[in-house]
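Have a look at the structure below before the remarks.
Every protein chain of the complex appears in place save one, which is left out.
Going by the order they are written in, the chains are A, B and C; count residues from 1 in each one.
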Amino acid sequence: MQPLNPAFAEEVKASFAQQSIMKLIGARLSLAEPGVIEITLPFRTDLTQQNGYLHAGVVTTIADSACGYAAYSLMPAGSAVLSVEFKVNLLRPAQAETFVARAEVIKTGRTLIVVRADVFGIAANGDKELVATMQGTMICLRNRE
Amino acid sequence: MQPLNPAFAEEVKASFAQQSIMKLIGARLSLAEPGVIEITLPFRTDLTQQNGYLHAGVVTTIADSACGYAAYSLMPAGSAVLSVEFKVNLLRPAQAETFVARAEVIKTGRTLIVVRADVFGIAANGDKELVATMQGTMICLRNRE
Amino acid sequence: MQPLNPAFAEEVKASFAQQSIMKLIGARLSLAEPGVIEITLPFRTDLTQQNGYLHAGVVTTIADSACGYAAYSLMPAGSAVLSVEFKVNLLRPAQAETFVARAEVIKTGRTLIVVRADVFGIAANGDKELVATMQGTMICLRNRE
Partner (left out) sequence: MQPLNPAFAEEVKASFAQQSIMKLIGARLSLAEPGVIEITLPFRTDLTQQNGYLHAGVVTTIADSACGYAAYSLMPAGSAVLSVEFKVNLLRPAQAETFVARAEVIKTGRTLIVVRADVFGIAANGDKELVATMQGTMICLRNRE
């Protein structure tokens, strides 16, 4: 996909750096291409639910930011992005050494952008399995920044 | 709704206490009735997205735990609960002093329980507005604890 | 809720009359109030899935139209409505003499409107049970008609 904003990668990085929740949970932006974003999160025991798995809300947090920035990477300069809605299917217990949320834009529009994100758990030996998948809608607010 | 497990309130509290993510974000269980759960989260700047609003993933975190425990409160003793899927509509920027996720069971079943959660933002003067709503499915795993 | 278009009820009726799928399945508009719409569908064996229940897609058809018109009833004159997305939980087998989809607007906005619909099955003796629930987003296209 062709970015409308040549500075999209810098702007994604700058905006990500302002998401203080990412610092709290220890997530980092690991890929920023036009329409494709990856966020990486090492497992930590203070991010878990009652069974010691990564909490579904934390899985959602990285998937949602990945979706938001995948949409944002295709927006014109001066836009802002907000999440409209998302749906998440939790496919397996989120047990892994590291998690990667990879979002890809399915459909761009002037106002709404539909995005999908897969969240993978990656084991110490490199084995990778899909733990959750998100389908969501982002909105482009123009001339807001 | 009639709880099948007379000790449901204690078990919800005990399980909630094991969700270490709740400690990290500063959320507490504020209501535990049969089929109805509330979780309260004071706003903190380290929970925000790029505009300073509570991140949608954090909104989802408290909504999902509220849904899970609303389902769990109606399960027989010895059950465990996991989230199958949820969908969240973000209705307004999550700007408030405190947030409350209130979940109510819509439909119980032997295996699957459908739950809805509303997340309200509460201002310093007590004004309350709906910031997000979740519709999700929880699964009951029997004889797992 | 206050309608912006005093002729909303006539316009909902006129638009509903143009949905030829409603004629095909035998559905009728049974309530049109500001932000609240009901559509009634008598059971027919040619609307069923493999077990003889109303097909989930037909349940969705009446829920989606109810949501769309609930949103439309609150839009300014000259607007058009389209569905952005919806999520449906199927709660019970859709077996009944008549089905009623009742939609209510949860949140209006200039562009996006969030709506919920419950679909009830109504037995010959008047007993009513919830068979499905939808949470969806509608979009307002201005100056399109």
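In this text, a contact is a pair of C-beta atoms (placed from the backbone, for glycine too) under 8 Å apart; a residue touches a chain by one contact, two chains touch by 3 or more.
Just so it is clear, the structure is predicted and the values come from calculations on it, not from any experiment.
> Touch partners of the unshown chain, restricted to the chains that are shown, please.
Answer for the hidden chain's contacts among shown chains: A, B, C.
> Give me the chain B residues in contact with the hidden chain, please.
84-85, 87, 111-112, 137, 139
> For the chain that got dropped from the picture, name the residues of chain A it touches.
That gives, for chain A, the contact residues 87, 89, 91-92, 106-107, 114, 116, 130, 133, 135, 137.
> Suppose we count only contacts with the excluded chain; which residues of chain C make the list?
Where chain C meets the chain not shown: residues 15-16, 18-21, 23-25, 45-51, 55-58, 60-65, 68, 80, 82-90, 93.
Just so it is clear, only the chains that are shown with their structure count from here on.
> Can you tell me which chain lies farthest from chain C, using the average of the Cα atoms as each chain's centre?
Relative to chain C, the chain whose C-alpha centre sits farthest away is A.
> Measuring from the mean C-alpha position of chain A to the mean C-alpha position of chain C, what distance in angstrom results?
33
> Let me have the rounded angstrom distance from the C-alpha centre of chain A over to the C-alpha centre of chain B, please.
Chain A and chain B have C-alpha centres separated by 22 Å.
> Taking each chain's centre as the mean of its CA atoms, how far is chain B from chain C in angstrom?
28
> Going by the contact rule already set, what residues in chain C reach two or more other chains?
87, 137
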